[in-house]
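Note that this complex is displayed minus one protein chain, with the remaining chains in position.
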Amino acid sequence: MSITRMHSGARMSQIVVHNGVVYLAGQVGEGDDIAAQTTDMLASVDRLLAEAGTDKSKLLAATVWVADMAEIAEMNAVWDAWIDPANPPARACTEAAMVLPKFKVEVMVTAAL
Amino acid sequence: MSITRMHSGARMSQIVVHNGVVYLAGQVGEGDDIAAQTTDMLASVDRLLAEAGTDKSKLLAATVWVADMAEIAEMNAVWDAWIDPANPPARACTEAAMVLPKFKVEVMVTAAL
Partner (left out) sequence: MSITRMHSGARMSQIVVHNGVVYLAGQVGEGDDIAAQTTDMLASVDRLLAEAGTDKSKLLAATVWVADMAEIAEMNAVWDAWIDPANPPARACTEAAMVLPKFKVEVMVTAAL
């Protein structure tokens, strides 16, 4: 089974596809608060899934990290409005610092083609 | 390849099945200490795997988070007694805060059907 990689840089690929499963790199977003960052982050997920040939209705699993768990409700409000309500993924969310202190949220997802 | 989702809410599905792989949402447990919480958490994993049509002998990978790494031995004691000794999954365990401060441990697993 072949592997397809897209947006590959020196460190990682943003998209890897193998055996009908799409693996995205961790996505962050720009914005002054976690709601804005979540909106921007999930727009990146949408864009990358589209490039891979799929969409959020086929999400399998998501790992979410928030820099401050006190802000999870604001992140979840954007998340809940974003997901396909008929097709939510498995998800876990824990607290962690991201690569840059400005980032308040990050997500890594897998989706079916 | 079709996707099956079970226990789907507004935010996530507890079970997603695709191409012979079962993805569970992050599971936590109730209890006064990490041993009790781990027991309760792994009972939820057992129950969800059964609903998906599989069991812990087919676990592929597990990501474990503990709120306080000083308690990992207590978690591991319950974990070691729980896994099928002939069929342990790949596993990683790091320290992280969970969605509520009361939660001392969380696990996200994938299993084969």
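Chains here go by letter, A and B, matching the order in which they are written, and residues are numbered from 1 within each.
Definition applied: contacts are C-beta pairs under 8 Å (C-beta built on N, C-alpha and C of every residue); 3 or more make two chains touch, one makes a residue touch a chain.
Source: prediction; values computed, not measured.
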Exercise. So which bits of chain B touch the chain we can't see?
Worked result: 19-21, 58, 60-63, 69, 72, 76, 79-80, 83, 85-96, 110, 112
For this session: Name every residue on chain A in touch with the hidden partner chain.
Result: 1, 3, 5, 8-16, 18-19, 23-26, 63, 65, 96-99, 106, 108, 110
